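Here it is, the structure, as C-alpha cells.
The complex appears here minus one protein chain, its other protein chains still in place.
== subunit A ==
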Amino acid sequence: MTQIPMGAVPKKDNEKLKVLKKPNKNVFLQMKKNYSAYLFLLPKLILFVLFVAIPVIWAFVLSFQEYKIFGSEFVGLDNYIKVFQSEAFLVALKNTLLFTVVTVPFSVLSALVIASMIFVLGKVSQSFFRSAFYLPTVTSMVIIAMVWRWMYNYEFGLFNYILGWFGIEQINWLGQSSSALWALIIMQCLIPFGVGIIMYLASMGSISHSLYEAARMDGASSFKQWLHITIPLLKPTTLYLVLLSTIGSFQVFTQIIMMTGGGPGNATETLVHLIYKTGFRDFEFGLAAAQSVVLFVIILIFSIIQFRVLRHDE
C-alpha cells in the first residue's frame, strides 16, 4: 500500500535548508510540533514495551541462563545443548513435524477444493455453505477437543460405532501409541479450514472474467480452466494460507492437553506442550525459554523456505 503524503502544501524552501544545516534541532522541532501524535501512541507503546518487547528480549536472555529467584546464572549454551540432547524434545519435534506435514497440505488443498465447489453456486447457497464451514472455526478448540475425545471413546464413541457398520473392530484411538497421533491428525484434517475457504472465495471473486472467456473461446474445459487459470492466480492466497496454517500447526497445544496429555508415553508430545510442561510443571525456566527460542527459529526457517519455494516456481 502506498502512502499518500500528508497535506498538499509543498515544503517551503527555507525549511529544506534547515534540514540540511541543523538536522538535530529540526528533529526536535518536528517532535515538538507533533507531540500529540506521541500522546496518541503512548498508551499502546507502554503496554507493548512492558508486555511484548521486554518479555521477548528476556526470553532470549533467559535461554542462556539458569533461572534463580535471586540472581540467575549465565550458563552459556547449556540449555540449548540440553534441548537437543533430550529425547523428549526430539520426539516432540518429530511428532510436530509429522502433524504439520500431513495436516497443512490436506487443510489447504481441501479448502481450495471446497471453495471452488462453493464458488460456482448461487448467492444464497454460497453464503449458507460458507457459514457451515466457518462455524467450527469460531468455536474454541477446547470444546472441539472435548467432543472429539468423546467421539474417540473406545466403548461408547461414535467412531467405533460407525466402524462397526463396516465390520471393522473397535480401535483404542487415543489409548495406544500406534494410533494416538494419527487420531489427532485425522481430527485436524476433518476440522474444516474456515479461514482458508473464506480467503479462497474472496480471491476467486477478484479474478477477471475475461480470462475465462478467452480460455473458453480456445475450447478449454472447466477443469482445465481451473487448473491453468484459477490455481496459478490464487498462488498468493495459497502462499499466505500455507504459512498461516504451518505456523498454527507448529503451535498445536490445546488438543494435546485436552485429549492425551502428550501420551500414551510421549506418543503425542508436541513442541508447545513440551514447553508448557518444562516451564510450568517442572519450572525449568531457562530450559523452557531455550525450547521456545528453538521453536521460533524452526518456524522462521520453515516460513522462509515456503516463501521461497512458492514464490519461485512461477
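Miscellaneous remarks
Keep in mind that, in the parts below, a residue touches a chain if its C-beta (ideal position, glycine included) is under 8 Å from a C-beta of that chain, and two chains touch if they have at least 3 such contacts; residues count from 1.
Keep this in mind: contacts and distances are computed from a predicted model.
Taking the options "Pyruvate dehydrogenase E1 component subunit beta", "Carbohydrate ABC transporter permease", "Circularly permuted ATP-grasp type 2 domain-containing protein" or "Diguanylate cyclase" in turn, only "Carbohydrate ABC transporter permease" matches the UniProt protein name of the chain that is not displayed. When the missing chain is restored to the complex, the residue among A:Leu98, A:Leu121, A:Ile168 or A:Ile231 that touches it is A:Leu121.
The chain not shown here is touched by just one of A:Pro105, A:Gly175 or A:Gly248, and that residue is A:Gly248. Contact with the chain not shown here comes from a single listed residue; of A:Ala88, A:Ile257 or A:Leu310, that residue is A:Ile257. Residues 1, 3-4, 6-8, 27, 30-31, 34, 36-38, 40-41, 43-45, 47-48, 50-56, 58-59, 62, 67, 114, 117-121, 125, 127, 129-144, 146-151, 155-158, 161, 164, 190-192, 195, 198-199, 202, 204-205, 207, 209, 212-213, 216, 222, 230, 240, 244, 247-248, 250-251, 253-254, 257-258, 272, 275-276, 279-280, 285, 288-289, 292-293, 295-296, 299-300, 303 are the ones on subunit A that touch the missing chain.
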